[in-house]
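Every protein chain except one is present and positioned as in the full complex.
Right after this comes chain A.
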Amino acid sequence: MGDFYRGGRDGGNRRPPKRRYRSEEEEGEHQRRPRYDREDALQRLRRETIQIAESPLVKIEDAVKNIAMAYISSVFESDEFRPGYLQCLHDLVTEQPFKIPFVATIVRVANAENAEAGKAVLDHMVEALQSYVNQGLFQQVKLMLRFFACLGDVLGELGIAPLLDEMIVKLESYKKEGDEGLVLELTYIILITMPYARVSESKFGDAEAKEMLARIAPYTEINHVMQAMYDPFSGNASPYRDTSGQGNHMVRVLYQNLDSALTTEVEDDFSGIKCLPTPWKDIAPVAGTEYPMPTLEFPEEFPIDKSQLQPEIYFSVFADQPIETVPPPSDLAGTIFRDTIVDTINILDCNRLSVSRFLIEIDCFYNPKSFIKRATPYDRVNEVAESADSDDPSTWKPEDVAVDAIFSQLFRLPTPCHKLVYYHSILTELCKLAPAAIAPSLGRAIRFMYRNLEIIDIELINRFVDWFSHHLSNFGYTWKWTEWSEHLNFPDVHPKKAFILGSLEKEIRLSFATRIKGTLPDAFRELISEEREKEQPVFKFDLDENPFKIAGKELLVAVSERKEDAEVEPLIAAIATAAAEAGLADEADPRKYARDAYITCICHIGAKSLSHVLSCIERCKDKLLSIGHEHPDARRQIVGSVLSYWKDQPGIGANVVDKLLNYSVVTPLSVIEWVLLDAGPEALAKTYAWEMVATTIHKVNNRVRQIVAAKSSVLGAEGVPEDQIAIFQATLKSAQDEQAEILAYVEKRLSELATFEDAGDEVDVESVAWIQWWAKGWLRAFRRMFEVTEGKADTVMAESS
């Protein structure tokens, strides 16, 4: 399967494409074998089990029964096969959450048939669960508990309820200042297990569930200290029709969902708790021998970084539509779908193709009545749902539910589980798999985001630009730009206009200007300047009006011919003298013009490609380092010279600056100062400006993190010499000082820009307002990056060691 997307056109190729092998030896063997040939009993059963519920053509009753019987008859008795199959069941539970109810049904059937065979599975799972608890691997704990919940009365007449009760009791002991994330995580795990327990074959009924919910309620009101900063929307306006989810974390949303599901009668037979599949009802009504669940030990401390436990905030791109194509935030079904889809996405990042296939087929894993037929067009949803011959009145579109979940991760604050490009890749893959179903759904999502640009977090606007341009690059850059034509008259700093400009800029970076122009309607073509289509920027010393043109060209030749410093330095000095004679030089910094000329030469020599500029910087790094120290502002000016050379392609300029940062030619602070001070207030609306600052801050924060992480390996051993400890402390101190200095600067400068007034009447009133808006948004985003909580903004928080 890994091969089908490989490059090349196989049409004319006589050689079959190369095959991939898998990393593990044992599976490697399995892969290379002709398919299904010579499979032993374990391999066959493993394959059938992993595919459970995937095909609507196979009757689930038959599949479950066959698998359970095969397990008992040909695998369970074999000491060679049994461990492998138990592991397979375990892996399926922790890797493919959609299938948990079906795996549990297999185990119920097996247990009713053969108590020993059932016990073997349960012993294996209990051991794994305890180990996950000890390690603080909460996602796995959650999925294991769900498996046990689905077993129902195999665990006793109340099913998993007694275990959940114990967990609720435990919650109190974890409630410590600063551990809000942990308590919320555990609370969420208990809550999300409840609906599965409720529909399981057990005596855990509404009354028991209500009682349990009442006891857990107080914990759902806890908020994470950073919560306000994690809201995807800033300001008070709500983009949703039903505002009950707005700004709430999913723990609270889930609590409210459960509360309403237990207290109000629903008329339909697909929403709320009824969305869940109950395969055991028809196939495995009998529990068989009861398996008393052993008590779980909960450690006092979990060996994890608890600051990483951050509750997700409710997010949807479809919750404002007149037609309800996803469950509203008040419906438990929405939270149940979201939970499992998000887990599937984040667990299976090793194979975006499998994930996409599951997402296209989500309706296979729930009550089939919960979803309208796949690929029903949006404008026909109501008609199809209401039609007389339809027995499913649900208007929920499976593709919208899936797409919504992906966007919730792409736009998750502070960061999603994986790199953003992973979520891009799933959306691309979905579009390739089912274009007719997915493309319109994405279109509506894009329009939602675009409509709400004025209230979305600035970091998310930049993620949106990044995704949108990357996505279009995979589909021939086709988009109906004309629907945004009316916004072309907006000032460039208006979020909508800035989004259009940013997206085109990033499209060009992935392609080239002429190509992108060709994909645009006329009015949009004008946004791309002619300079953008030139292969290389103009070398300013080639221009006749440049007073230093001869000296500049001489310098270019000298640097490109790799002359020694003894020959280069006099040329630089000559420019400095000429500038002084022309009255252009500042007495305090006489070499400013000369430095600019030198950097311009390096940029021009390196303009051919990134490798060229890199090798040029490498070659000249001593000179670059020394001129950076000529004046306190020298490094900031170096950044300016690079961006001025690359003014028409600032993305490349930003890359060059990033390389100079790696060589310490410029400092992080000088980069940030240039963007916030010299690039002009309008730069706040530009993607390259955002990227320069965000990348630089990430590097600084990462450096502190890496030093802190290395602490135990450097200082952990006994008898570490004093001087080594001192060196470590000094390194850490300087990195933290740098971090604090940058945060202080960002705070100060952005606060100034947030109240920016234009003295010279150069900027119109509307633009001034938007510049202030950007500055406030940047401030919020960067405070979040430095983990400064709202209200604590005055105290500069360096990361504690």
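Definition applied: contacts are C-beta pairs under 8 Å (C-beta built on N, C-alpha and C of every residue); 3 or more make two chains touch, one makes a residue touch a chain; residues count from 1.
FYI, contacts and distances are computed from a predicted model.
The listed options are "Glyceronephosphate O-acyltransferase", "Glycosyl phosphatidyl inositol protein transamidase complex subunit", "Nuclear cap-binding protein subunit 2" or "Putative exosome complex component RRP41", and the UniProt record of the chain not shown names that protein "Nuclear cap-binding protein subunit 2". Only one residue from A:133, A:652 or A:771 touches the chain missing from this view: A:652. Among A:323, A:421 or A:725, only A:421 touches the chain that is left out of the view. Screening A:474, A:644 or A:731 against the full complex identifies A:474 as the residue touching the chain left out. Residue A:354 is the one among A:354, A:546 or A:731 that touches the chain missing from this view.
In the full complex, chain A makes contact with the omitted chain through residues 1-2, 5-9, 11-14, 18-24, 27, 50, 87-88, 91-92, 95-96, 305, 308, 347-354, 415-422, 424-425, 428, 466, 470, 473-474, 476, 506, 509-512, 609-611, 614, 651-652, 655, 658.
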